[in-house]
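A single protein chain has been omitted; all remaining protein chains appear in their positions.
Think of it as A, B and C in the order they're written, each chain with its own count starting at 1.
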Amino acid sequence: MSAGTRPLRVGVVGCGVMGTDHARLLARQVSGAVLTRLTDLDAGRARSLATELGARTSADGPSLIAEDDVDAVVVASADATHSALVLAAAAAGKPVLCEKPLAPSLQEAARVVRSLEADGAERLVTLGFMRRVDPAHVELRDALRSGAVGTPLLVHGTSRGVSAGPGATSEGLITGSFVHEADSVPWLLGSPVTHVCWQAPRRSAGGPELQDPQLLLLRTADGVLTTVDVLLGARYGYDICCEVVGDAGAVALSGATHATSLTTRSADLLRTSAYAADWRPRFAEAYRRELQAWVDGVHGLPAPALATARDGLVAAAVCDAAVGSMRAAVDGAGPWVPVVVPA
Amino acid sequence: MSAGTRPLRVGVVGCGVMGTDHARLLARQVSGAVLTRLTDLDAGRARSLATELGARTSADGPSLIAEDDVDAVVVASADATHSALVLAAAAAGKPVLCEKPLAPSLQEAARVVRSLEADGAERLVTLGFMRRVDPAHVELRDALRSGAVGTPLLVHGTSRGVSAGPGATSEGLITGSFVHEADSVPWLLGSPVTHVCWQAPRRSAGGPELQDPQLLLLRTADGVLTTVDVLLGARYGYDICCEVVGDAGAVALSGATHATSLTTRSADLLRTSAYAADWRPRFAEAYRRELQAWVDGVHGLPAPALATARDGLVAAAVCDAAVGSMRAAVDGAGPWVPVVVPA
Amino acid sequence: MSAGTRPLRVGVVGCGVMGTDHARLLARQVSGAVLTRLTDLDAGRARSLATELGARTSADGPSLIAEDDVDAVVVASADATHSALVLAAAAAGKPVLCEKPLAPSLQEAARVVRSLEADGAERLVTLGFMRRVDPAHVELRDALRSGAVGTPLLVHGTSRGVSAGPGATSEGLITGSFVHEADSVPWLLGSPVTHVCWQAPRRSAGGPELQDPQLLLLRTADGVLTTVDVLLGARYGYDICCEVVGDAGAVALSGATHATSLTTRSADLLRTSAYAADWRPRFAEAYRRELQAWVDGVHGLPAPALATARDGLVAAAVCDAAVGSMRAAVDGAGPWVPVVVPA
Partner (left out) sequence: MSAGTRPLRVGVVGCGVMGTDHARLLARQVSGAVLTRLTDLDAGRARSLATELGARTSADGPSLIAEDDVDAVVVASADATHSALVLAAAAAGKPVLCEKPLAPSLQEAARVVRSLEADGAERLVTLGFMRRVDPAHVELRDALRSGAVGTPLLVHGTSRGVSAGPGATSEGLITGSFVHEADSVPWLLGSPVTHVCWQAPRRSAGGPELQDPQLLLLRTADGVLTTVDVLLGARYGYDICCEVVGDAGAVALSGATHATSLTTRSADLLRTSAYAADWRPRFAEAYRRELQAWVDGVHGLPAPALATARDGLVAAAVCDAAVGSMRAAVDGAGPWVPVVVPA
């Protein structure tokens, strides 16, 4: 922190996995911020984390937003609560960093963005698409801009986790996992997604509600064709890859980005390196940078750009097209569906 | 060679890139064979190679097949000549190893297979799908069979070359390059391709006749979905990759298979390993094993199975469906087309 | 920062490469700290950095240490000034993080440690051996402790840079570069270095004062033999590697730790990944963690252990033995010299 800076007093709504990580980062790893308030539906959970981190608790999200010792808010509560909290924070003139999604439906997301824009409050809202500050993704985007592969032609992405959670659904796979590619692919290419096509590979074990994996094809305005395979139950590790193939070469996030720093050789005649079990170790540095960039931005310091509410709306529209293709699929093959971003 | 073995006297029809490589391998690297005859439309080319390798020349393919000092024939001449030469060799009762394709059209390939089967001559004909003896592909297939990834769900393949040849066409990309995946994917999975869907990525520089790259989607009878990107003008190297994702893990041909054995670090702050410029270094060992397996099989020695004429017909049917999808494509998106193998 | 924490006000002595990096991290990336003061022999350099970071300047190191708005001090000035500044800060009861070395000579380092210990001020002094908080090195140490390789037998380290600086000397290579292994190897193994042996490889281009590279052999008390090659002029990149071989396996810092997150394939038939040009990108995260750990420790928060003044003395004794072996070398081969840590 620079001398003379008054630390930004931040409250965090939601103390689940993401909210807890954000709170710990704000309390221990971010310059220029102080964690002042926490709240959670489970009051005991909030209290326990508040004790650990030297913060106080508030009764609920709206109360936290209204506290005098809260200058800015992180929203990491249940998805259904995001839009109301974002609008409340914006109405209070307080900057808010909202975990994806902005809203549970495309229509609701559109309503939030319209409301923010009508009030001139867009600049107060940041969406938590952390890949935009993930060092590996930033390197990849910089490489593309520097012409490392010439003109991009094809993108291959994979979004794989270890196992599907208990209530996982086919649609949730799109809006919860694929949504990251819905944002990152056009961000990498600098070109919006115009059409989406859904395809069903052979189904892994899992409930009848869940088609896992899924293959999504994306067409961006520049003509690039993207494939993304999303597989919740990949077993072998959390694995986010991306390869961009151009007319002068190809570039990919290499294994280094999602595994250990070590190569181990052991008595079973194997050379091994480890995968992360979930997104937290993989994107730990991205989350730290996201929060630092957000706090720096509020302080008026130079900081990398983060995703806006409108970016969240656009990603939701891409997911909506993917769901539409899925619903129209015959024998596992969906049609190409145009992406329509509501006015 | 074992004592008592009479070396198989082999003639090679066609002294282009492939024929020359086959002839050199037969003369210098294959046990139990002797290269006796060569022929080529360019008689000087045949003569020069014959001098190098201690062989004699024949006037043309049919003459070579008929020579007394030819026990078996390798067909590596122009695609359009394959079917007639195969039938001629079979009619002479001489084993023949034919480079792909078996015939220039699906109908012609079907006619050849029908004729061979009517004459009980199928066992005389081998198709040159060398991936079936490529050590890396064999390892991959063995790993799948051993259950290394559980039940396969998804396959991603890439078939990339450095640059498109002068006369390259969109259809030729399918029948000349993709044909290898048309054979290798069902061979790896142990399940035939039932449907193919063609998609056009952004087009690289190239003639108006050529859509390069192309993305092919395959559905096999087991429900597995396969993506194959074929890119003639990848610039960066000859790169054949394959990843199989199952419900218990994933396995891939790693970089080792297409590059150098060395890692070099140089003054431009780079750690590098080299790609091959074309398929010859990449598949040199596969071609040697293919010829050795073919010769061993003729001698009645144990040898890995090679592709049959029927395998060539099936691969041609897969390519035919791909071409059908391409021709029916609207805005770069083709429909799913069923694979029909002619009776 | 937690609510209620009074930020630690930090002054930085020395605004060269390391001091500037430390100042920027303290001002922008460290929780619980505020950068208040800077000083440098080049007053303009200090002023310019102070303006950038919102800090003030002090006339010199002793003045900075005495400032009311300085609670703790980072010493990143010229090596010869370290010991006096450390003792001054300790005398003022202010925590100090000192870049290596603690002192320009072993005797001087011993005097500093004796003085600190006599005054009960050891706990105020931290040495900047950042590998102790480098994620890759921490992972390596954890792997060894978890028994990943069984009992360690052999260690191979490399310490390579792009080019030797203008005034580089053979002794400076030991005390400036090898000193990191002098600390990290016994820290990794949990066993002190008892003997050192120096060997001269063929000499790269460079001034007559400089034997570059050098090979150091270390014997630790546990019997493990370590080789370290130090090469200032490696040209190809900044490359810190370490492999530990045990009786049940081997583990190494893999390439991931010193290069880019990307694999790029380009038209020269190469697959490449980039090296850093110097230690800053490689150890950026280690420096941030070092400062955060130091600040957290001062605040009484849980934090990873950092190196002490005594660790600095011990590393200096290892370097002293290395220099002793070098001076006694005949035809490039030095004797084994015991490590003696002054009382």
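Going forward, a contact is a pair of C-beta atoms (placed from the backbone, for glycine too) under 8 Å apart; a residue touches a chain by one contact, two chains touch by 3 or more.
Bear in mind the structure is a predicted one, so any value in this text is a computation, not a measurement.
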Visible contact partners (per top-of-document touch definition) of the missing chain:
A, B, C
Out of C:Asp21, C:Glu99 or C:Asp229, only one touches the absent chain, namely C:Asp229
Contact residue for the chain not shown (choose from C:Ala43, C:Ala66, C:Val138 or C:Leu217):
C:Leu217
The one residue from B:Ala200, B:Ala250 or B:Val298 touching the chain left out of view is B:Ala250
From C:Ala43, C:Ala248 or C:Ala284, the answer for touching the chain not displayed is C:Ala248
Spell out, residue by residue, where the missing chain touches subunit A.
162, 235-237, 239, 255, 259, 265-267, 269-277
Considering the entire assembly, which residues of subunit B contact the chain that has been omitted?
1-5, 7, 9, 27-36, 53-56, 69, 135-136, 139-140, 143, 148-149, 248-257, 259-267, 273, 285, 292, 296, 301
Residue list for subunit C contacting the dropped chain reads 150-154, 156, 160, 197, 199-205, 213, 215, 217, 219, 222-225, 227, 229, 231, 233-236, 245, 247-250, 332-333, 336
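Heads up, the rule we're going with is that only the chains that are shown with their structure count from here on.
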Most central chain by CA mean?
A
Given that subunit A and subunit B are copies and touch, would you call their interface same or different according to whether over half of its residue numbers are shared?
same
Approximately how many whole Å separate the CA-defined centres of subunit A and subunit C?
36
Subunit B and subunit C: spacing of chain centres that average the CA atoms, whole Å:
56
Averaging C-alpha coordinates per chain, one finds the centres of subunit A and subunit B separated by a number of Å equal to 43
Going through subunit B residue by residue, note those that touch at least 2 other chains and give them in order.
235-236
